[in-house]
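Left out: one protein chain. Kept in place: all the others.
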Amino acid sequence: MSTISREEVARLAGLARIDLTESELTRLAGELDVIVEAVATVSRVATDDVPATSHPLPLHNVFRPDVVTATLPVEEALAAAPAAEDGRFAVPQILEED
Amino acid sequence: MTTEATPLVDYDDAVRRYDPVLGIEVHVELGTASKMFDGAPTEFGAPPNTQTTPVSLGLPGSLPVVNEKAVEWAVLIGLALNCEIAESCRFARKNYFYPDLPKAYQISQYDEPIAHDGWVDVELEDGTTVRVEIERAHMEEDAGKNTHVGGAAGRIHGAEYSLVDYNRAGVPLVEIVTKPITGVGARAPEVARAYVQTLRDMFRALGVSEARMERGNVRADVNVSLRPSPDAPLGTRTETKNVNSFRSVERAVRFEISRQAGVLDSGAAVVQETRHWHEDTGITTPGRVKSDAEDYRYFPEPDLVPIVPDRAWVEGLRASLPEMPAARRRRLQAAWGYSDAEMRDVVNAGALDLVEATVAAGASPAAARKWWMGELARTANEQGASLEELPVTPAQVAELQGLVDAGRLNDKLARQVLAGVLAGEGSPQEVVAARGLEIVSDDGALLAAVDEALAAQPDVVEKIRGGNLGPVGAIIGAVMKATRGQADAARVRELVLERVKG
Partner (left out) sequence: MGDLTRLSAAALAERLAAGDVSSVEVTRAHLDRIAAVDPAVHAFLHVDAEGALATAADVDARRAAGEDLHPLAGVPIAIKDVVVTRGMPTTAGSRILEGWVPPYDATLVERIRAARLPILGKTNMDEFAMGSSTEHSAFGDTHNPWDLDRIPGGSGGGSAAAVAAYEAPLAIGTDTGGSIRQPAAVTGTVGVKPTYGGVSRYGLIAMASSLDQAGPVSRTVLDAALLHALVGGHDPRDSTSLPDPLPDVVGAARRGATGDLTGVRLGVVRELGGEGYQQGVRRRFEESLEVLQAAGAEVVEVSCPHFEYALAAYYLIMPSEASSNLARFDGMRYGLRVEPADGPVTAERVMAATRGAGFGDEVKRRVILGTYALSAGYYDAYYGSAQKVRTLVQRDFAAAFEQADVLVSPTAPTTAFRLGEKLDDPMAMYLNDVATIPANLAGVPGISVPNGLDEGLPVGFQVLAPAKADDRLYRVAAALEARLEERWGGPLLAQAPELEVTR
């Protein structure tokens, strides 16, 4: 039984902003299906009475004081930019406003 | 940009037939020295990309660490909004792609906000109070700023490319979300405006933000929906993003009510969507239709650990809360005996603190208001300055009024003294001394002037002797002129009558 269709992979690739070729879509759908079925076993033991653990070790209240530290020189900040202009990162046109 | 075909419905007609429901999300940038998760400074207006670290640029390998002050201020805001402060809360990642978001996720709070379930009383212009219920207040980080180049200036559509400045990325934000605001009917736009204004005042009173709307320190997203009657279930809402002035909040709500009424009248359904506010045209236009892109895939931020606010610390903060602006206004108005209109004028002129300080320095509330709302307001207006910016202190205003009250200055002289103070000539006392402006009530000096005036106008003397007191004013005027306004007018009158009759 297939749980992840090719269309589903295409939707996920869109969410994850990754262009996939037709053959990648097909292959990934098959592979993910196997993986998802295997990992679905977690629901067998993950009953309501078990709390979730998101941190392996229980720390809390880790803060830093509100103190200004050294900044990156602007030329270092921009050094790896694919494109830059006037001290800013140049990016392709943005069609959708958030 | 699409324009929609459905005609707008006249506002009054719309609110007669539909019941508007509001929901408002306010983002406030906290005025901490450093960012939410790193030590980069937060100074406004610095050259682009000069206020970044590997963390605020989201460089590979960098990790966030929570700014303690930002947490304290978020708790303060929560307490001021009468919220419950969470026993424990976490940060979550909100995943979406946008060039101004360096990590392609925003660190925010999702199912565990630091403050929840509160309320705030909002006062409308006519004195009506509306209680707005608060759903939650949570912490998050701001994004960078895009500047669109090419195409229509400043617009996204038609831009050829964009330039990104990450100075603002990572600046601490607190987002405050209301529960649905119902039962306000036609006053919805006014309530929306007053709510945002109340929060702005509150942020300033708490000292957690400069809360300058024009700098985007405070930004509002306004949700509006309509329903046929207050008993009907909630209608489909739209969210108008980034409405960044009080007036715009009011106008945007008003526009959406008219627009949605038009849609509903036409038999169509309101589309749940994000809309953009256009300050210039006063309308909203549709943004992106909510779709897959809204699947933010929230999950607990694994790079940060939970925040468990110590209860004693929270209670300490609660005890330290300053008086909220509305309560303060009510208290001061009662103490000063101002009418509602007088109080409103003082508040709107931004003179509340100045008047309070002037009263504290010894002036009567009426006199303090008279100076700040009269002569000083006029001067500020002429100079295009705010009252605070004028080079005169409340203590000096009180000192000036003290001289008037002691009979040493009349109104005209007092204005001249004030002009001297504003010109930087020193305190009122010093100006009086330097300019020799004190009222002359010394009889010797005044009698000489009176005699001179009487001698110059013998006919007037005759009239007065004949019982016609009308021309006394002319003599007083001449004396005032001769003494350059410094004569004590009441005493001059007495002396004139004595001389003529004696």
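Each chain carries a letter (A and B) given by its place in the written order, and its residues are counted from 1.
Note that in this section contacts are C-beta pairs under 8 Å (C-beta built on N, C-alpha and C of every residue); 3 or more make two chains touch, one makes a residue touch a chain.
Just so it is clear, the structure is predicted and the values come from calculations on it, not from any experiment.
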{"item": "Absent-chain contact - pick from B:E25, B:E123 or B:D295", "value": "B:D295"}
{"item": "Per the touch definition above, residue among B:V65, B:L447 or B:A474 touching the missing chain", "value": "B:V65"}
{"item": "Absent-chain interface as seen on chain B, which is shown", "value": "54, 57-66, 93, 95, 97-99, 102-105, 162, 164, 295, 297-299, 302-305"}
{"item": "Chain A residues that touch the omitted chain in the full complex", "value": "4, 8-9, 12-21, 24, 28, 31-32, 34-36, 38-47, 50-57, 59, 62, 64, 72, 76-77, 79-83, 89, 91-96"}
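Note that in this section only the chains that are shown with their structure count from here on.
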{"item": "Averaged-CA centre spacing for the pair chain B and chain A, given as whole angstrom", "value": "40"}
{"item": "Of chain A, residues touching chain B in the complex", "value": "11, 14-15, 17, 54-55, 59-72, 74, 77-78, 85-98"}
{"item": "Contacting residues of chain B [partner chain A, same complex]", "value": "32-34, 38-41, 47-54, 57, 65-71, 88, 90, 96-99, 146-151, 156-157, 159-166, 276, 287-288, 292-293, 295, 297, 300, 302, 304-308"}
